[in-house]
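Please see the structure below; I have some questions.
A single protein chain has been removed from this complex, and every other one stays in its place.
We just call them A and B in the order they show up, numbering each chain from 1.
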Amino acid sequence: MKFSKSTLVGAVSAIALAGIAGNVQAAYPEEPISYVIPFNPGGESDITARFQEPILEEILGVSVNVSHRPGGGGAVAWSEFQNNAEPDGYELIGVNIPHIIGQPIQRSDAGFETDNWEIITFFHSTPNALIVPANSPFNTLEDLVEYARENPQAVTLGGSGTYSANHLDMLRLEREADIDLTYIPFSGTGPLPAALEGNHVAGIFNYTMLGVQMEDRVKVLAVASEERVPALPDAPTFKEQGYDIVGGAYRGVAAPAGTPQEIITVLEDAFAEANRRITAKQEPLGFVMEYITGDQVDEVITQLREAYAPILEATE
Amino acid sequence: MEMLLEALASLMTFESIITVLVGVSAGLLIGSLPGLTATMALAVLLPFTFSMEPLQGLIALGAVYMGSIYGGAFTAILINTPGTPSSIATTFDGYPMARQGRAYEALAGATIASVIGGLVGVAFLLLLAPPLARWAVAFGPSEMFWVAMLGLTLVASLSSGSLLKGMIGGCIGMLLSTVGVSPVGGETRFTFGFPAMQGGIELIVALIGLFVIPELLNMAAEGRSNISESGEFGKTKVGIRQVARHILGKPVNLIRSCLIGQVIAIIPGAGGNVTSLVAYNEARRFSKDPQSFGKGNIDGVVASESSNNVMVAGSMIPLLTLGIPGAPPDAIILGVLLMHGLRPGLDLFTESGVLTNGFILSMGMAALMLLPVGLLGARLIHKVVIKTPYHFMVPAIAMVTILGTFALRNSLLDVGIMMIMGIAGYFLRLIGIHAAPIVLGLILGGIAEQGYVQTMLAAVVDPIPWLRLVSNPLSKVLAALVVLGAATAMLPAWLERSGRLDKGSPNRGDDS
Partner (left out) sequence: MILRLNTDMAAGGFGLVFAAVLWLGGTDIGRLSILFPRAILVILVAFSLLLFVKGFFRPGGRSIEIPGSPQRLVILILLLLVWWFAIGKLGFVVSSFLVMLFITWFLARVEGPVSWKRLLLWTPIIAVMVGGFYSIFTQVLNVRLPSGLLF
């Protein structure tokens, strides 16, 4: 059996492709692959990795070991990875935007750089959403903006973490609408439903998933995506309402800088296939499946860095 | 009701019973290894449930959860190491009992208390979930601040001896909790320029270090095992029936601990570690003989273990009704529910009621299963610990703690932090600063900081910001409780100090 590189790229079915890749690239993969999640078990990154794990194993034919290295909002694992991991394709790590953009700008001792690795793919994104309780006086984004204009700082919006995707897009809303809000960071998404239900905050800036999860108890005023999210067909985007805010968290996976391109390609295809197979499970939850690879990765990073950097630098 | 019966029927299959049995055993094993928490047990075993039916998968995870929280008691009693943070308070009396040769009695007590606690939690969840869920959301930032303050009044009773030294320990713990990324400001603090320190000092790392290493050092210095052999089977045998009779003979302690467990379980953010500490403290406060606590009183073990097992099902109340994880391991259960297309809410109890009720009932079954599995396991582990010569014991325990600490975050630095804290803990104990207040500060520091700073942030427009701390009725009540708790805790300590200062000091800290 002889296959050229072009047939490889042209192959449509990823299963068949994996089989072919196995023949051509006899060298990779032949050892177990380690897949580090830089967060606690139970989060979105972890759950997604757990779903990818068996599919990746099936496609690649080697075992894929998911392990956790939480700390510092991901920074501990990322700095260790950039310093120590071998570029042989057997060490992978989960990467998240905006964390990898924000932390190096904001901290003097983050220990890693935004670009110092080969990002294989971003496999999904979770757009930000502005959510208020069902009994809130605000029925539209305009209501909230009006009120905030008359009462500076009086509107409190909760979100997950400081300088996170939530926080940064809330700051963008402040700039775009020229209003002054008060952001209250919580540790992760976990405590946010309670803050909303208990009326401890006027609203929250969080991901679309929470809007889906609490559908009958909240109003989603706006979603920060280009188009409406399939799981929330009735929630308008910021763009529709005249604010140019598109953003959220992107989750993906990276290999160390200097990993050979052939290996990256094999992994790209494996993750894409895994993504296709778990779409039916993740899309109804509010995830937006993405297939961002190669140059598109740099585009996304550049675009978001341009959007966030002025905000981050203004806070220094 | 019909749903309940249907759910019960679906549980009474051979497959389900085996699932629960395996789940409880696996959870017990993982939970009893220090460093491997209930959250981790669930995360590790999660992929195995993907191939199962939704109900079967949830049954397995519920059983693992129940087993791992209980498993923490084993090592807490036998080697003074809380296997999971929920068992911190179990060490206070469980370990002294083991040293007196009453290890099996303590283990049996912990088992019975866990079974009862587990069942009570399930009953609460089945009967009172919707009304209790309203409670969970009442706790906002200012309330959480007061909950943390209420927890800090425990310092008074945990400091065994000098109150001032206890407070210093508590402050040190709270400061240690601030190392790393700040929860509200988002900056890194006290990292001294090391990127790896951004991760901060994990509670469990400190816990293992402060509790285990000093015991190992002690054993080495004394040249013998800390655990007495006199309580071996067949000699001074205390039967399981006697232990059960003793525990059931004091229903007030059980009821109080279970209620405390339930109330704290539904407060998001306060997990089993806070639960068991508060229950322990109250058991001691209301006891006729508070002096005997900390020296091997089985009631302390019962209070701690019953309350933390109530939490297993109890913390599911806000989870299943509102999607709010009451304790860290619940976050994983939430993920599983969502992946199976089950959205938390009251629908879960009506539309998919058979599934939900099946899951809840299976936790009850898991609690019952603790009895045979636990007693058998206790017998085995107890024998092994007693028979092993101390020169094997010390390196073996050290290895397990190193492994557990490492596994928590895959961090070798954590192992170093664990050892250094342990060594420091040994010497601090000599000068009267005990591990318990430090750990308490570490647990509550984060909660207090977040509550305080969030409240202050929300109050930027108020003329006097700190009044926000007592603006809600619930926060007023909690603040009053803090003052009351501090007063009742300080008063005896103060009376004792001014009354018989000289007599009080020599026997300080000898037994802890």
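Things to note:
Simple rule for what comes next: a residue touches a chain if its C-beta (ideal position, glycine included) is under 8 Å from a C-beta of that chain, and two chains touch if they have at least 3 such contacts.
Everything numeric in this text was worked out from a predicted model, so none of it was measured.
Note on the undisplayed chain: of the listed residues B:42, B:203 or B:394, the one touching it is B:394. Of the options B:130, B:185, B:251 or B:341, the residue whose C-beta touches the omitted chain is B:185.
Taking the complete complex into account, B:428 is the one of B:60, B:144, B:312 or B:428 that touches the chain left out. Residues of chain B in contact with the chain left out of this view: 30, 36, 44, 161-162, 164-165, 167-168, 171-172, 174-175, 178, 182, 184-187, 189-192, 213, 216-218, 220-224, 389-392, 394-396, 398-400, 402-403, 406-407, 410, 412, 415-416, 419, 423, 428, 430-433, 445, 448-449, 452-453, 456-457, 501, 505-506, 508.
For chain A, the residues touching the chain absent from view are 34, 65-67.
Criterion: only the chains that are shown with their structure count from here on.
For the pair chain A and chain B, the distance between C-alpha centroids works out to 33 Å. If you check the complex, the residues on chain A that touch chain B are 36, 40-43, 46-47, 50-51, 53-54, 67-73, 75-76, 79-80, 106-107, 109-112, 151-154, 156, 161-163, 167, 182-187, 190-191, 193-195, 197-198, 200-201, 212-217, 281, 284-285. Chain B meets chain A in the complex at residues 39-40, 42-43, 46-47, 50, 136-141, 180-188, 191, 193-196, 198-200, 202, 268-269, 318, 322-325, 328-329, 331-332, 334-335, 338-339, 341, 343-345, 409-411, 446, 450, 454, 457-458, 460-461.
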